[in-house]
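Before anything else, here's the structure in question.
With one protein chain removed, the remaining protein chains of the complex are shown where they sit.
First chain written, first letter: the chains are A and B, and each begins at residue 1.
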Amino acid sequence: MTATLSRREWLLSEQPASRRQARLGQGYRTWLALRANPLAMIGLAIVLTLVVVALLANVIAPYDPIVGGDLRTERLLPPSGTHLMGTDEQARDIFSRLVHGSRITLMVVALVAVIATPIGLLVGTTAGYFGGWVDTVLMRITDIFLAFPRLILALAFVAALGPGIENAIIAIAITSWPPYARLARAETLTIRDTDYINAIRLQGARPVRIIWGHVVPLCLSSVIIRVTLDMAGIILTAAGLGFLGLGAQPPQPEWGAMIAGGRRFIIDQWWVVTMPGLAIFVVSLGFNFLGDGLRDVLDPKARK
Amino acid sequence: MSALLTVEDLRITFPTRQGPSEVVRGVSFTLGRERLGIVGESGSGKSQTGRALLGLTPPPGTATAKRLEFDGIDLRSASPKQWRALRGGRMSMVMQDPKFSLNPVMTIGRQIMEALAFHGRSSRAEKKARAMAMLEAVQIRDPERVFRAYPHELSGGMGQRAMIAMMLVTEPDLLIADEPTSALDVTVQIEVLRILDALVTDRGMGLIFISHDLRLVASFCDRVLVMYAGRVVEELKASELDRAQHPYTQGLMNCLPKIDNDTRPLPTMTRDASWAL
Partner (left out) sequence: MAEALKTGGRSRALPFAWKAVKLIASVALTFLGLLFVTFLIGRVVPVDPVLSVVGDRASQTVYDRVYLELGLDKPLVQQFWIYLQKVFTGDFGESFLTKRPIMDDIIRVFPATLELATFGVILGTILGVPLGVLAAVKQGRLADQVVRVVGLIGYSAPIFWLGLLGLLVFYAKLGWVAGPGRIDISFEYDITPTTGLLLLDSAMQGKWAAFGNIFSHIILPASLLGYFSMAYISRMTRSFMLNELAQEYVIAARVKGVPEWRIIWVHALRNAAVPLVTVIALSYAGLLEGSVLTETVFAWPGLGQYLTNSLQNADMNAVLGGTLVIGAVFVGLNLLSDLLYTLLDPRVRRRT
């Protein structure tokens, strides 16, 4: 019936025959635009590397991250062929610790995103959609949380709940959702009175369905951009908490905590501090590149 | 009437993702101390033509021409220093919307005086006096207040008159008016045009009046250039517009409702692809 198209042509077709085709086509075009941006591709590569390294940590790490070697001969060795990034004060291979630490980083990033984004979306869309006192109350709460600098509030929460990686994640998540709520609300306000939404309302859809099924998908792209750009900040906050001893507890190889641990030896054994910091830096950079690239592609207003 | 401005084969190109796009394709005309109207719809290239005459084609666009001369000066090879002397001093432009074309954080008086600051030497008192005189010339009732006012405090008509004052205070020889009344209420348009008319006549300036409003241009100018898709499709005297030759011009004339003619249905323009060649 129809002439056979290559898959690429099918995806880029100007007249999609089905919703699925339109959606896939849209996704493909976004991907092509993203691919044209070299920094965004570098960012994507870094993020994917993080995921892969975290998943295959046991395979990639040559040494045990927790149990060190011989404390007499293998402490604080400089980077070499046997120990790519040297060893720390407990004769543990730093490279292996970094590799295993990537799991912690990934877990923090993923969990915070998974917790904070739905909360932010929910609060923001509800406030924007219903308006009135619902809006005022919800936004007041959001403002209160925004009134604290993120690290400080996370500190206070961890102080209350006790140190540990789970509490750190909860603390960071609690401080991360407000900007998403603000963003979702702004988007909802622009969509709320469109004929499109009015039409659905006329069809008798209840608010929950409208918000969840229609408003949220429209907000999704800006929120995703924001979350990706935020990732770097989340990683830095988590590392900061770790540095202060409030994140994953020793002997867990959390990158921030590793820097704190190596502080005493910085003058002569600089690698103990430098390597974990480089890891944090590179991963944050990766998320920033990716987020910038996504924004250029998905949000034409920000094109500059 | 010696030529004040000579333009031959002006071309303006903008790079786009699909390759270079020529928005002005070989426009030629001469201008003496007379009034020339350039009429066209959006995208016809009329505004870009005006900007190119002042060397203000926005990058990344480029403007080229076989000839582009103002009073004997070759504009194509003018140095930035020469341009700074020409712009404001001898050539000027009134823009469309005073809301945007006046600096919102500077008072009107300062902005007018600034035009004088870079053309000729005069003391601050002299500059102020000339600015005030100019504000009176554009028939602003309370020039002292307007002098100290910020642009957002003025109504549209007043703002546009302030803009005219600012651009004419240095007594240029050539004025380009780029849709000077398009952002104004109809009643105000006539007032502003009258002021412009008087000033241009009194000072013997050359005027290029760019607009989409054919009737306005016809009543105001001596000659009319009709532009379509980057080209001049017709050039004729304003008084001879009813004898236009090109179908596009004829179409434009037909679209104007006539009070003594009951043509129903109202004629619409059918565009011929050949006009865009």
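Heads up, the rule we're going with is that contacts are C-beta pairs under 8 Å (C-beta built on N, C-alpha and C of every residue); 3 or more make two chains touch, one makes a residue touch a chain.
Since the structure is predicted, the reported quantities are computational estimates derived from the model, not experimental observations.
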So which shown chains sit in contact with the chain we cannot see? A, B
Looking at the full complex, which residue from B:75, B:132, B:158 or B:216 touches the chain that isn't shown here? B:158
Write the list of subunit B residues that the hidden chain touches. 51, 54, 56, 80, 83-89, 92-93, 95, 97, 100-106, 114-115, 118-119, 139, 141-142, 145-146, 149-150, 152-155, 157-158, 163, 166-167, 170, 188, 191
For the chain that got dropped from the picture, name the residues of subunit A it touches. 140-141, 143-145, 147-153, 155-162, 232-233, 236, 239-240, 243-246, 256, 259, 263, 266-267, 270, 273-274, 276-277, 280-281, 284-285, 288-289, 304
